[in-house]
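One chain of protein is taken out of this complex; the other chains stay put.
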Amino acid sequence: MTENQLSLNTKLKQKPKTWIINWTITLLFSLFFIYSISDSSINWRSVETFITNFPNTIRRFLNPDWDWLFGLEIYKFSQSVIYFSIETLAIAFVGTIIGAILALPIGVLASKNITGNKTSKVSDFVLILIRTFPEIVLAIILIGLVGPGAFAGAITIGIHSIGMLGKLYSEAIENMDKGPIEALDAVGATTFQKLRYAVVPNVMPDFLSIILYRFDINIRSSFILGFVLAGGLGAPISYASSERNWEGISAIIIAIMVMVLSIEYISTKLRKKLV
Amino acid sequence: MIKFENVSKVYPNGFKALKDINLEIHEGEFVAIIGLSGAGKSTLLRTINKIHDITSGKLYFDHVDVSTIHGKDLRIFRRNIGMIFQSFNLVKRMSVFKNVLAGRVAYHSTFKTLFGIFPKSDQILALEALDKMGILDKAFERADRLSGGQMQRVALARALAQEPKLILADEPVASLDPITTLSVMDDFQRINKEFGITIITNMHHVDLALKYASRVIGIKEGRIVFDGKTSEVTEAVLENIYGRKLTKDEVLEKAEVVL
Partner (left out) sequence: MAKSYVLPNGKVIKKPTNLNWVYFLIVLILFIYALTWTPITVYNIKFDRFFTLIRQLFTPQNGRDWGDYFSYTIEIWTPFMETIRTSFAGTAIGAIFAIPVALISANNLIKIKWINETTKFILSLVRTMPIAIIAVLVAAFIGFGNTAGTIAVSVFSFGILAKMIYESLETIDMTPLEALDATGATTLQKIHTAVIPQVKPILISYFIYVFEINIRASVILAYVGAGGIGQILRENLGPLEWYNRDKAGLIIILLTVMVVILNYSSNAIRRKLQ
């Protein structure tokens, strides 16, 4: 064989290896998948009732409980879905801002280019711990401390947000343009002036964008915390569901959709302006 | 104004960036430093405003030993020296005006500048600097909305706002297109002649250096191999500095070459 053919042959022989790896991974994946869905428990009686009641359920579902939504007729405003929705929003808002402020020092500490390797790795680890501690459990602990209600929810969201916000802050700081810092060095600025005139204006739009993004996510967290009585829509939907109150569930879904979509819309618009 | 006496700089990894530099630069001069990439041009420039420290020899600025300047005096020292960078080094999301004002920070204490409030005189000074560079109308636009040449002019305005005696320029036109390059170099020349500010600049394009500078310094492997008037530069001198005949991108296309 010529030299060319020899080297082609070696290359061809190398190729099957990636094939084997690909197929093995796909096989393992599929096996694990089948294993995962094998143990499904379906409450068949519940499914039966569901199927027989389907048309009725759908009809009820399409007839949302407007009174409950707006707090009319027999419902006081403070019992209405809208009331709880605003509460959910407020909890998320307060929590996000608390988290945003508290995460600043930790985010700065976790940035390699400001504090160096050791401190930043330790701070990063702390942030990961905060981030992965289950929010619901945090909520329960805090309810034990300050009692149930919106305040506990807000603090839970605040503390939990520190984890993610701190990480994103440090990423923004590590990615920032270093040129202006050198320029201000040459101008004779103190460290603080360098921070104020080269670092802050550079990263502030990024920070604001990160905070808006987090607010969006926190609204959903706020719902979930309601399940453990930390205020908001979580509790009403839990009750409505167990009572099979389709009109009520429908009303709640409308409220959720309107709220989340509008906040998402506003947030996207604002974030575009910040770039 | 500036005096190098047997200055050397060795980096911690052993690399000898500057070897035995002896140099005197006087007020009002327009000096161009040329040489291959990595020859030591940037290092030389940055030892003047003490961004890099020298490892041996003495460096004097206005008869003061630079290595003795620390802390608060360092700030006062640096505010008299403006620096222009190849990548402009402006804060992109800030307005042009605020970028220029940032040049004044060394004139105020940290506390005063905390809230971003500068005295009216500083603000007028900044606007005047912009006016001198011909871009007053862009004062309140975001810095990243400007063209390359305009951004470099903002950088120049920032340097002017410092009311400096000297401006150091590290490849100031390397990122600009040929026509903008010429107009920015014209600005440098104007600053030098009208305001009497000393200019020391690194250049990649030899013909530009020859066109605008009154004095040329050639650096090769950390040593000065030529130091004299522009008129004294011959092709043989250039070949010595670069170790070979010039390549095409060391000569600017549309500029005139004065040899």
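For clarity, chains are labelled A and B in written order, and residue numbers in each chain start from 1.
Just so we're on the same page, a contact is a pair of C-beta atoms (placed from the backbone, for glycine too) under 8 Å apart; a residue touches a chain by one contact, two chains touch by 3 or more.
These figures come from a predicted structure and were not determined experimentally.
Novice: Which visible chains touch the chain that is not shown?
Specialist: By the stated touch criterion, the chain not on view contacts A, B.
Novice: Of the listed residues A:I82, A:I136, A:M176 or A:L195, which contacts the missing chain in the full complex?
Specialist: Of these options, the touching residue for the absent chain is A:I136.
Novice: Spell out the interface residues on chain B facing the chain that's missing from view.
Specialist: Per the touch rule, chain B residues meeting the hidden chain are 123-124, 127-128, 131, 136-137, 139-140.
Novice: Can you list where chain A touches the absent chain?
Specialist: Against the missing chain, chain A presents residues 29, 32-33, 35-37, 39-43, 46-47, 50, 86-87, 89-91, 93-94, 97, 128-129, 132-137, 140-141, 144-147, 149-154, 220-221, 223-224, 227-228, 231, 234, 237-238, 241-242, 244, 249, 252-253, 256-257, 260-261, 264.
We take it that only the chains that are shown with their structure count from here on.
Novice: Taking each chain's centre as the mean position of its Cα atoms, how many Å separate chain A from chain B?
Specialist: 48
Novice: For chain B, which residues are in contact with chain A within the complex?
Specialist: 49, 51, 74-79, 81-83, 85, 87-94, 98, 102-103, 105-106, 110, 113-114, 116, 155, 158, 162, 168
Novice: Would you pull the chain A residues touching chain B in the complex into a rising list?
Specialist: 177, 179-180, 182-190, 192-193, 196-198, 201-202, 204-205
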